[in-house]
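All protein chains but one are shown in place.
A and B are the chain letters, set down in written order, and residue numbers restart from 1 in every chain.
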Amino acid sequence: MSSDQQPLLRVRDLVVEFNTEAGVARAIDGVSFDIYPNETVGLVGESGCGKTVTGLSILGLIPSPPGKIVQGSIEFMGRDLVSLPEEELRNIRGSEISMIFQEPMTALNPVFTIENQMTDVLTRHQGLTRRQAGKAAIEMLDKVGIPIPEQRIKEYPHQLSGGMRQRVMIAMALSCGPKLLVADEPTTALDVTTQAQVLEQISLLQDEFHMAVILVTHDLGVVAETCDRGIVMYCGNIIESADINSLFNHPRHPYTEGLLNSIPRLREKKVDQLPIIPGRVPDLFHLPEGCRYGDRCNRVTDQCRQTAPLLQSVTEHTAVSCFHPVTQTSG
Amino acid sequence: METLQYIIRKLITGIPLLLGVTFISFMLMVYFGPDKTYELLGKNATQEQIDEIRHQLGYDQPFFIRYADYLKELVTLDFGHSDSTGEPVSGLLGRTMPISLALIIPGFVLGNLIAIILALTAAYHRGSWVDRLIMGFSVVGMSISFLIVIIAFQILLSSSYGLNLFPVRGWNMSTFGNYLSYVTVPTLATVFVSLGYNTRFYRAVIVEEMTRDHVRTARAFGVPPARLFYKNILKNCMIPIITRVIFSIPLVVISGSLLIESYFGIPGVGKVTFDAITTGDQPVLKAVVGMTAVLFVMAQLVTDILYRAVDPRVTLK
Partner (left out) sequence: MSGQSTAAIRREGLWSKAVYKFSRDRAGLVSLAIVSIYTIVALGAWGGLWATEWADVTGGKWMPVSSEHWFGTNIIGQDIFQRALFSTRTTFEVGFVVALLATAVGALLGAVAGFFSGSWIDEIALWMMGVLDSIPFYLFVAAIAFALQDNPYAMHVAMIATFWTTVARLVRGEVIKLKSLEYVEAAHAIGVPEIVIIFRHILPNTFHILLVQGTITFVAAIKSEVILSFLGLGVKEGMSWGLMISESTMEVMAGFFNNFLAASAFLFVLVMAFNMFSDALQDALDPKKV
């Protein structure tokens, strides 16, 4: 993530809307960020904040209808994915950019073998023959730590455990050597030990394949463990973006601070009750005029209620959208 | 071996169904059904003659003995002789069944195949005018009575008021050309009517499958839409499709051909059944009901085995 490198992915002013019965919901409202080669970026927020939609828009996978990218650009290695014809986008999906999903139980097709699903990707993107693809798939499975891969590959998804299935997903996602991996809550559905193993596997392979990873998650612990940078989203906006140290040690946005305070910490002395953020997330049809976090914020002023703060760079890689950011010393 | 055990077990679990169907139909058609004594006797019969006929017909036996006799007939496939023609019932069905199958199969196959293609097309263009057009046609198809379609097709294709291309009614399978000329109009009518319901059902199944996570995964790995449909989605939809197709077979063989055969005067099982209904020919009716129930048990078995073939998660237990 050094500044002399060109960003691999450059998202600018992305706006995604969903047509619903109750009206148009703006799930993402002007999101901009960069992803550099080889780095791991955590995209964090509560459910419904737009983090998953952001991940899906990168690959053009927003369910449409009802969803639609109405504005903005997603530039990946010089090409704008938003305006790219569907056919060219398909050649990028699974080869240059891969995605893995939350539910390993349902994300794989239940009626085809692992081999069938993996070789399908390899023959399509790499032009391999079925036989070559089969060999490559076994190698990939071996790399993600699946024992006896030549046997496992003949099996169907339901014959594997959740952790194994997620490893298969990872093997499939990495089989064509992508430059970018979008991992949407890859470990949420797994138990804690498996979670750690799967995350470690991703990190290991990331180094080997020299790829960038966007980790979409609601779990700050996962971000702290695996990411170089974190992007915090709230109500369709990015409210803070910073490297992992400053994000966790010196959060600038009151929301980030609130999130961090609500995680239990082992080393600190016992508290009676974990602090919580008061109030609830406003729904997308009744957004406040000013800062969307205003109603829940303890630092709110009239200025916040009248105008929405924009994301402002604080340092080269740190940005926050708040008129009254938490000062450095308070942490 | 395991499969064989499974088949046997499955056939045994089909017994309650067979018993239920035969019991209800026996009770309604035979026990409470028309008394045939006086039809078979001349006027002024003596009491002895009456008693003898009643004994022949089994009317003097208790209910359960008579029911058991029916079951025995079902097991031995010997249903006695038709009341109206005197022909052995098994021979009658054996003679007419091939005709019904030859009549129904083209329409049944085409009606499902075309419906699946239309459903895939509609689902693929979901929300567009193509989808709306196909679904609009299918509502129209659902709303036209089979009877009206048959008559209208006959007028349009087989009468001097229309194109006059095919014979008005009857049946002839002596040459393939003859077969085609007689089977075309009934087939077109069957296809027309079944398309409405089938397309709608298959589209719903396909659209439901389209929302599944694994479809999103396939898209995320760059599977082109056409391949997505005929490989990833279609195979996952096979269970409801198989169920619908197989379970409609027993009813199509009897009910589906009944109207068409009696209207076109085609001597198949449907016509035989219809004639048996109008004349109260109990041996024939018992045979038809019993055989349909057997077909249902078989259909259950066949679907279970086919499920196993299309979905690895299904185990034969």
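Convention: contacts are C-beta pairs under 8 Å (C-beta built on N, C-alpha and C of every residue); 3 or more make two chains touch, one makes a residue touch a chain.
Being a predicted model, the structure only gives us computed values, none of them experimental.
Only one residue in the set B:Pro16, B:Pro98 or B:Gly265 touches the chain that does not appear here, and it is B:Pro16.
Among B:Ile8, B:Ile24 or B:Leu113, only B:Ile24 touches the chain left out of the display. Remark: the omitted chain is touched by one listed residue; of B:Val140, B:Met173 or B:Ala226 this is B:Val140.
Residues of chain B in touch with the missing chain: 16-17, 20-21, 24-25, 27-29, 32-34, 139-140, 142-148, 151-152, 155, 159, 161, 250-251, 254-255, 258-259, 262, 273-274, 277-278, 280, 285, 288-289, 292-293, 296.
Here is the rule we use: only the chains that are shown with their structure count from here on.
The part of chain A that touches chain B in the complex is made up of residues 59, 61, 65, 87, 90-95, 98-99, 101, 103, 106-112, 120-121, 124-125, 156, 158-159, 169, 172-173.
Residues of chain B touching chain A in their complex: 127, 212-214, 216-224, 232, 235-236, 238, 310-313.
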